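With one protein chain removed, the remaining protein chains of the complex are shown where they sit.
Per-chain numbering from 1; labels A and B assigned in written order.
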Amino acid sequence: MSENHTVTTAEADIEEDLLVEEVSIDGMCGVY
Amino acid sequence: MKLVEHFQHGLDAPICLTWELTYACNLSCVHCLSSSGRRDPRELSTEECKAVVDELQRLQVFYVNIGGGEPTVRSDFWEIVEYAVDHQVGVKFSTNGVRITPERARWLAESDYVDVQLSLDGATPEVNDPVRGDGSFDTTMTAMRNLRDAGFTGFKISVVMTRHNIGQLDEFKRIADEFDAQLRITRLRPSGRGADTWDELHPLPEQQLELYDWLVAHGEDVLTGDSFFHLNALGSTPLPGLNLCGAGRVVCLIDPVGDVYACPFAIHEEFRGGNVRDEGGFTGVWRGSDLFSRLREPQTGGACSSCSAFDSCQGGCMAAKFFTGLPLDGPDPECVKGNGERALELVGAGAPKPTPDKDHSRTGKKKQTGVPVAIGWGPPEPERLPDRACDTSPLAGMPAPREVR
């Protein structure tokens, strides 16, 4: 999984009961 | 339950913490989110910064984005970075490159847990310098060469997307590949001095589609800070990411004087939850302030709730709405369905919009409208002595580190 890849809404719907989810550390608004 | 739903209720500590170490900056970018320029005399001292690191370590905030101003002009900058990584707080710092000398680049290449992000807003000086200042393109490119020569790979090149550089996306990618770096592109927000320049800089409606298509094609290798989720309504392929405004829930900002804001793009009294110097420290603000609790309550979609794209767009960016005078529960000013433009017309006709109320621009740079502007920078002129502590040169009290010529 690349750093920028996170679970998209569509995927999350299917895999709703995933026990582990990876999140991009860049995946939230930080500095410019 | 989906992770986003957990996030909506907030976490015990932030995931994405931005920490601006100084409002001092050698540049005066026309879109600066923090209206930086002059050092604020109330800036946290070295010891106070270390105490913040200690607190972040206790909270298990494993990673911070350090920014500014130009953080590296603080004479204790490298000391604070070292202290953070020695205390299990990894650092990515954002810089215009002014202090990334060959020697410093070698030091950085050797340190684990320190990542560097260089700001570049044009793939050519002609596009970059009108926004970031004369000579700034060369400064950044020199820093990038120094990092490459030192063997530092994977550093970030961070571009704020404007109507002038969207056409250069492929060129930015080529530059990043050439340096073995990673491209990061983010959304321009009308925050800080950006409030004055947003109208002339933000991407045109037809460019939004160009950007969206480019992201769908290249999204896997390009970082975006998830900042383009408002574009999701443009197509059926959702952009990777959480599609959530994280302000006060997973995101926050500690500013140079210790004020804690819900988001780095929301530097305004409205979004200030408290100060790290307050009794309960940062933890008290994050866990107990009224503002942060309010932001974690379920939000209503307002005018957006009937929109077919609401699930993936969520009405867009709170800060963008606030600084353009739009209601926070309505559409984003750059709503791709055109609802933002209609709403903005109403604002234009009506009440005044809030303006950023924490300005650290250098005198004369304040009411700067109009891009491009010629921006010079250099050492302070000795004959212009400050009349207030706050009015000093950005580099006042900061002896130049040894490695600078």
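As a working rule, a residue touches a chain if its C-beta (ideal position, glycine included) is under 8 Å from a C-beta of that chain, and two chains touch if they have at least 3 such contacts.
As a convention for this text, contacts and distances are computed from a predicted model.
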{"item": "Listed names \"Cytochrome aa3 subunit 2\", \"PadR family transcriptional regulator\", \"Putative mycofactocin binding protein MftB\" or \"Ferrous iron transport protein A\", matching UniProt entry of the absent chain", "value": "\"Putative mycofactocin binding protein MftB\""}
{"item": "Given B:13, B:81, B:160 or B:344, the one touching the chain that is not displayed", "value": "B:13"}
{"item": "Options B:23, B:63, B:152 or B:322, residue touching the unrepresented chain", "value": "B:63"}
{"item": "Chain B residues that touch the omitted chain in the full complex", "value": "1, 3, 6, 9, 11-13, 15, 60, 62-63, 88, 90, 112-113, 115"}
{"item": "Interface residues of chain A (partner: the chain not displayed)", "value": "3, 17-25"}
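Rule of thumb we're sticking to: only the chains that are shown with their structure count from here on.
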{"item": "Chain A residues touching chain B - in the complex, by the definition given at the top", "value": "2-10, 12-13, 16, 21, 23-32"}
{"item": "Residue ranges of chain B in contact with chain A within the complex", "value": "1-4, 15-16, 18, 20, 31, 33, 63, 65, 67, 94, 117, 119, 158, 160, 182, 184, 186, 219-227, 238-243, 245-247, 250-251, 263-265, 311-312, 317"}
